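Missing here is one protein chain; the remaining ones are kept as they sit in the complex.
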Amino acid sequence: MEALLAELREFLTKEFPAWRAKWQDSDTWEAKLDWQRTMAGGRWTTATWPEEFGGRGLGTMEMLAIEDVVAQYGAPQIPGMIGVKNVAPTLMRFGNEEQRKSVARIANTDEFWCQGFSEPGAGSDLASLRTRAVIDGDDFVINGQKVWTSNGMYATHMQLLARTDIDAPKHKGISAIVVPINTPGLEVRPIKQINGGAEFAEVFFTDVRVPVANLIGPLNEGWNVTMTTLGHERAGVAVFAGRLEQRIRNLIEDVSKKDTPVSPVLSDGLAEHYVESRVLGMMGRQMLAKIADGVAPGSESSVIKMVWSELSQRVDTTVMELAGVDGITGDDNAAKSGYLTARSATIAAGTSDIVKNIIGDRVLGLPRD
Amino acid sequence: MEALLAELREFLTKEFPAWRAKWQDSDTWEAKLDWQRTMAGGRWTTATWPEEFGGRGLGTMEMLAIEDVVAQYGAPQIPGMIGVKNVAPTLMRFGNEEQRKSVARIANTDEFWCQGFSEPGAGSDLASLRTRAVIDGDDFVINGQKVWTSNGMYATHMQLLARTDIDAPKHKGISAIVVPINTPGLEVRPIKQINGGAEFAEVFFTDVRVPVANLIGPLNEGWNVTMTTLGHERAGVAVFAGRLEQRIRNLIEDVSKKDTPVSPVLSDGLAEHYVESRVLGMMGRQMLAKIADGVAPGSESSVIKMVWSELSQRVDTTVMELAGVDGITGDDNAAKSGYLTARSATIAAGTSDIVKNIIGDRVLGLPRD
Amino acid sequence: MNTSTTTAAERADFRASLRDFLSDTSPESRVREVIASESGLDEATWRGLASDLGVAGLLIPEEFGGQGMGMAEMAVALEEAARAIAVVPLLASGVLATIAIQLADDASANADLLPGLANGSEIMTVALLDGGGVTTTARDENGWSVYGSKTAVLNANIAQRILVVASTPTGTGLFLVDAKASGLVITPQNSLDLTRPTALVTFEGVAATRIGSEFSESLNALNAFGRIAVSAELLGMSEKLMEVAVEYAKTRVQFGKPIGAFQAIKHRCSEMFAHVESMRAAVGSAALVDPTDSVGLHEQALVVKAYCARFAPWVAEATIQVHGGIGFTWEHCAHLYLRRVKTDEILFGDALTCRYQLQQLLGLTA
Partner (left out) sequence: MNTSTTTAAERADFRASLRDFLSDTSPESRVREVIASESGLDEATWRGLASDLGVAGLLIPEEFGGQGMGMAEMAVALEEAARAIAVVPLLASGVLATIAIQLADDASANADLLPGLANGSEIMTVALLDGGGVTTTARDENGWSVYGSKTAVLNANIAQRILVVASTPTGTGLFLVDAKASGLVITPQNSLDLTRPTALVTFEGVAATRIGSEFSESLNALNAFGRIAVSAELLGMSEKLMEVAVEYAKTRVQFGKPIGAFQAIKHRCSEMFAHVESMRAAVGSAALVDPTDSVGLHEQALVVKAYCARFAPWVAEATIQVHGGIGFTWEHCAHLYLRRVKTDEILFGDALTCRYQLQQLLGLTA
């Protein structure tokens, strides 16, 4: 591990200032893509990929350590996270030979992927999706609509989930299909959010034709293919837990340095956040240690997701409270936009209600409604 | 109103010291019954009853004012509240000539009534009760079990709800029946609660026979008869709201007199309780004013019940927190037993979950599950 | 301003006419247009409210062209205007400026200023919150000058004149300045609330007219009326949000049922209802308090604001939660309300601040 991190530090010490010099203060998409290419060149974004795919074959603990070091250097997060973390592992496991060629292109941003999962009629209820893909000769003909597609505005390709057998029960009859974004009949529209940003898109399909060869994995098995991908996402919550813990430490340090002390009630509230985030961090580290020991994580990821989303939302509310008048005038713009953005924490990637259903049904074995 | 309260004060000034002198510090059942007889003699417990039944025909606002004055004198609450407030009005409205004779006896404690509603299989789900009453000649033959019967240990009579038509839908086919407690086949067992008290009983019926003439109101219409009774109980929540408001004022006054100030966080918590109880009190007074204006209360009673039960439970938790070590050693026994007793606030007379269902279904018109 | 004398039925009629008017002139589409234009004023709606419906002059005595009403009637107007998130300076001009002038108890200022406010022809605002350091005044042979800055000044960009609360050598005073006066700079802020722009107003020796004499006790009353007013707005917005959430819960189907059939959603809606009914009781009660009973006014205003500032944000956040992703979009109305709710939460002190003042009243803290 030490050698690895030393190599990383050497890499960053050389490459990060060079990148900064090239792009200055630019916060543009091109600058971020260039950083991803730089990191991919050092096999750092793909460190957990198997070596045959250009990765380093590392485990989650090492990846976490790598992310920590990167954060210390103040380098930006790579923009193509969904492709690198979710799509590429799916293609490695389920993709055909042609599809697997995308893996390397995902790493260096020659391809930029999004995932077409959520639909207007199936927000938290992923299994009831209605976008259809009908086989017509050698093609799928796709009609329907996706919503909340992260990075939809920038993507070159989509990993689409569409219904290929309408008679099968909800979780069955769904297939995963590669759809190039420039396919005729496909239209992408940005979704403006309450914080003014547009990180998501709606995607409309009108008689979109792609070859049947674009199927990922077996026909009608898209649910399993997807769950594999989501499984990767779930392990990531442990990383989120650690980041939230650190964020609260930083917040408390900032508050403690203020000239005028905050109210004892707010101060106690910060201590409450601290306690919960410390415990969340302990849970996250224990989950990562389990993964590192080769034990498949059980219910921890759902619990961490539930606690994380509610706590992180409360922290942003507290930051807004601490800002007081400066929050509503925008003089403390970070507090204001953080508060608005945090409204999605208990909604995105499964609402808190759904996560509680999952824990109740699958973990505790309570009767389904 | 002024004349009425002057009469009450005169009555209490004379009678309360006399009763105290007679019973000294006794907290016994007999002493309480005697106080109820004294109050009934002045037509004070029955002030809201129509004059034809020995009442004063007063409204809820006057009753509230009466209760306030009684409380100022430090007189105890009457033990036969269920009979006076719930059963007697039901008998006045639905009872036959014979049954109406009970009304006067209820006031002066010659009869002491309980209500047999809840069952082991139907706690919050009153309409699914299973105790059966089968007509056999001139008798009902009753078999089944009741639970959570308030004052069941002291009662002479029960207003029983039993199923008389098993084929009818849940709310139908239920009848209200008068059952003297000394009827053969009826057995009462106290329920010991977590606070060590036993204000409730289980009542078992084994081939209990009572005349069909004991039916209250029409056969199979017991649900409506019961709802009338519960309606009276619901208006009472406004009185509860006012009492809770006063209780929090008293608590804050006690705390503010302490030598050592409480933590700013606890102090803020008390202010939080104060705010909520003040608002609850405003809601209660507005509801009573509506009733006084002859407007039937709408959803207010459910809202007040929901807010009252959750707030009063939190207040008892706060009192326990304020007691600290003295709460767990029993040196502050009031805090300890108040905390334990309060666990039932969100359970008794419809759990908070059920009240929220009722508001959602009946008030907001949300789809039933 | 007077004690309210209307009956509940009369206020219900008034509410119905306001709701009719606002649903015609200030639908959400109109609100979005005005917001996009960044003028910060929906002129047609303001003219209708002010002149036709007499809302701007509700709190102004009839002798000065107003309606001679009290807070109970104004609370209805504030609830309805906030329910429609109307882009009008009702709080700033019709409530705060109007009340501040009357509290200053200056006969000639009343006669000079109230008629213009009553018919809505003049818009004023009150600069209350110091924007760093204390706002001070100096007096010389030419009269008073104001120095300092005020933040979060509501609708400053459209006010013709601004009332400023500033310290004097002997205490606190209320001062009137022209919005175009030399030395006065209005810097629009990146306000959270899109329907009611705020600004930083700086004063570098701005010529001012003093209104009345010592204002410190009046300032307490002004803050109390401000608390009741924003609480009425919070009630109006919460009620609307609850209705939107309940309607969505009835129609949106997931897992084969309308989501309102699920207890998690149903109970959240029931709790919203309980909070809205509680706010209604509290605002109704506080708005009817005798305006000359300074102790009762102070206490009730703190109670109602402490309640509404705590639970209206809860209702707004719960509305987004009930809607899921769609509630998080710019196109959905929820965020327009959330922004204004969070702003009202802070104005005149958030729940914690109000509770702290209650603790002082209750003897819980020194």
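Worth pointing out:
Letters A, B and C mark the chains as written, and numbering starts fresh at 1 in each.
Note that in this section a contact is a pair of C-beta atoms (placed from the backbone, for glycine too) under 8 Å apart; a residue touches a chain by one contact, two chains touch by 3 or more.
Quick caveat, the model's predicted, so the values are computed rather than measured.
By the touch rule given at the top, the unshown chain touches A, B, C in the complete complex. In the complete complex, the residue from B:Thr13, B:Ser26 or B:Ser128 that touches the missing chain is B:Ser128. From the set B:Thr13, B:Thr206 or B:Asn333, the residue in touch with the chain omitted from the display is B:Asn333, counting the whole complex.
Within the set B:Met63, B:Leu215, B:Met320 or B:Ile359, the residue that contacts the chain not displayed is B:Met320. Checked against the full complex, the one of A:Met61, A:Ile252 or A:Ala348 touching the unshown chain is A:Ile252.
Interface note: of A:Ala47, A:Leu270, A:Leu322 or A:Ile347, the residue touching the hidden chain in the full complex is A:Leu270.
In the full complex, subunit A touches the hidden chain at residues 252-253, 255-256, 261-262, 264, 267-268, 270-272, 274-276, 278-280, 282-283, 285-286, 299-300, 303, 306-307, 353, 355-357, 359-361, 363-369. Interface with the hidden chain, as seen from subunit B, comprises residues 118, 121-125, 128, 147-148, 191-194, 196, 263, 265-266, 320-321, 324-325, 327-331, 333, 336, 339-340, 343-344, 346-348, 351-353, 356, 369. Taking the whole complex into account, subunit C touches the unshown chain at residues 262-264, 267.
Just so it is clear, only the chains that are shown with their structure count from here on.
Centrality annotation: C (chain centre taken as mean Cα position, compared with the mean over all protein Cα atoms). For the pair subunit B and subunit C, the distance between C-alpha centroids works out to 43 Å. Centre-to-centre separation between subunit A and subunit C, using Cα means, comes to 41 Å. Each chain gets one centre point, the mean of its Cα atoms, and the points for subunit A and subunit B are 54 Å apart. Annotation for subunit C: residues 262, 265, 352, 356 touch two or more other chains. Shared interface positions of subunit B, defined as residues touching 2 or more other chains, are 264, 268, 369.
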